[in-house]
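What you see is the complex with one protein chain gone and the rest in place.
Then we have chain A:
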Amino acid sequence: MKILVCISKTPDTTAKIAFTDNNTKFSEAGVQFIINPYDEWYALVRALELKETQGATVHLITVGGADTEAVIRKALALGGDEAFRVNSDSQDSFYIASQIAEIAKQEQYDIIFTGKETIDYNGSSVGGMVAELLGLPFVSIASKLDVNGGTATLKREIEGGEEVVEVSLPLVLSAQKGMAEARIPNMRGIMAARTKPLKVVEPAAADSLTAIVSFELPPAKAGVKMIPADQVEELARLLHEEAKVI
């Protein structure tokens, strides 16, 4: 089995969000970057579990400049076998999906994992786009994956319940919580990652279909209105008369 895991570099979850250049660019000053949690904790770890239990080669791919190599090396330290970095500043989801699909066409993977979404641009788009560009089925927001021969069985939540689906390999899926438990790289993995292949490839010609015009921060909250614990009825009144939510 041959697996590709799509890796994104995102700001740490606790990063302070600020913008520069007249609110058109994210300010990276003082920001620590990590592997997008959905990509690392669920997609990559489930791919590694399949490698350990069923035998598989796990490739990684990211689209980004040289500054993404720290996160891709961490993914290699966790157990990925080799990695691709498409040497391009990330554009929009379609551009990124096009780059991933280009590599995937050459390598012929059985399973392509993405995370459910990235925690920076929250698009949930790349996996579905990659699937369409490759003509493969796409199972989104999956919380469980079992592979038996050429068939994958997946569980995913839907509004009002959950469903179990079956699909023949190859497929593309986006992973969410439940798929696997997060791991920490060990020293042996970190040392081994230094010598694992990280191929830098130039981007294929592809369009961007969207562009970010500007960013905004949410307006400041008016502040909390505290109600004494012995006046709970007052809270109910405020929710009814002031906030008008009950």
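Heads up, the rule we're going with is that contacts are C-beta pairs under 8 Å (C-beta built on N, C-alpha and C of every residue); 3 or more make two chains touch, one makes a residue touch a chain; residues count from 1.
We take it that contacts and distances are computed from a predicted model.
Trainee: Out of "Protein-export membrane protein SecF", "Ferritin-like domain-containing protein", "Response regulator" or "Electron transfer flavoprotein subunit alpha/FixB family protein", which one is the UniProt protein name for the chain not included here?
Mentor: "Electron transfer flavoprotein subunit alpha/FixB family protein"
Trainee: Going by the contact rule already stated, which one of A:70, A:200 or A:232 would touch the omitted chain in the full complex?
Mentor: For the chain that is not drawn, the touching residue is A:232.
Trainee: If the hidden chain were put back, which residues of chain A would touch it?
Mentor: 11, 13-14, 17, 19, 37-38, 41, 92-94, 97, 119-129, 131-133, 137-141, 143, 153, 156-168, 176-178, 207-218, 221-222, 224-229, 232-233, 235-240, 243, 245-246
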